[in-house]
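These notes concern the structure reproduced below.
Heads up, this is only part of the complex; the chains shown haven't been moved.
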Amino acid sequence: MNKFEQEAKKYFSNNVTDRDRAIFEGAITLGAIFHQFIGTPIKNDPKTIESLEKSIELSMSCQPYIEKITAKIIPSRLKSGEHIYDYSELRGENLILEVISKYGNVRVHSGMKYIDELDFPLMYIEKIEE
Amino acid sequence: MNKFEQEAKKYFSNNVTDRDRAIFEGAITLGAIFHQFIGTPIKNDPKTIESLEKSIELSMSCQPYIEKITAKIIPSRLKSGEHIYDYSELRGENLILEVISKYGNVRVHSGMKYIDELDFPLMYIEKIEE
């Protein structure tokens, strides 16, 4: 652990475990992605979709202790750009996220997808490896 | 736990504890607040500051398992509106956040503040009560 990580650790409660921390860092990134990118104009065009997915993955991977991000925009839920007002925005309904965070020896797989039964883009913890 | 909470629980790994979940939900909200509101125009005017703090607290308290949010914008780090271009944006440097999340019997106090030594708006877990 370098001096910057040690400095940061001072602000955390002493009883915070590696597991707590790995969960914490992954969840921050899920909330961050959603509220940073929701509202972005998007239409069912492979090049535009792929570019936005890739830039979400690359930019948000700058966040601390994030090992991998996968962003998947669902083309069938997007308008197709047939006229000038025929485009969508990125929304919980058309976005699927997977985030792998790692702190110490603990790796957490968390994600987000829209759940019909809840009419809600649910964020959840899929797997904790320690 | 009502049927909606039960439905949501299906998507979580079986070994997720109440402590894990309380941390997870608080962290989502920290990441969400930052990336939703960063960039909002703001100047050193008490009415504008207080209104933005209050609306961050009220709107983001809609998020699941959030018990309390405190948002504090630091007036001394804002431009004062002396001419037409003399205003700031909400940034990590001028915002302090406290979030209390609760799941089952576990209550987590997390927060965000700008740390000079890191030149970074650090998010951290201050206290876990269980």
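Think of it as A and B in the order they're written, each chain with its own count starting at 1.
Going forward, a residue touches a chain if its C-beta (ideal position, glycine included) is under 8 Å from a C-beta of that chain, and two chains touch if they have at least 3 such contacts.
All of these numbers come straight from a predicted model, not from anything done at the bench.
Each chain in view is the same protein; 2 are placed here, and the whole complex, as held in this structure file, contains 4 copies.
In the analysis below, only the chains that are shown with their structure count from here on.
One inter-chain figure worth recording: subunit A and subunit B are separated by 17 Å, centre to centre, where each centre is the mean of the chain's CA atoms. Across the complex, subunit A is touched by residues 4, 7-8, 11-13, 15-16, 19-21, 23-36, 110, 115, 117-118, 122-128 of subunit B.
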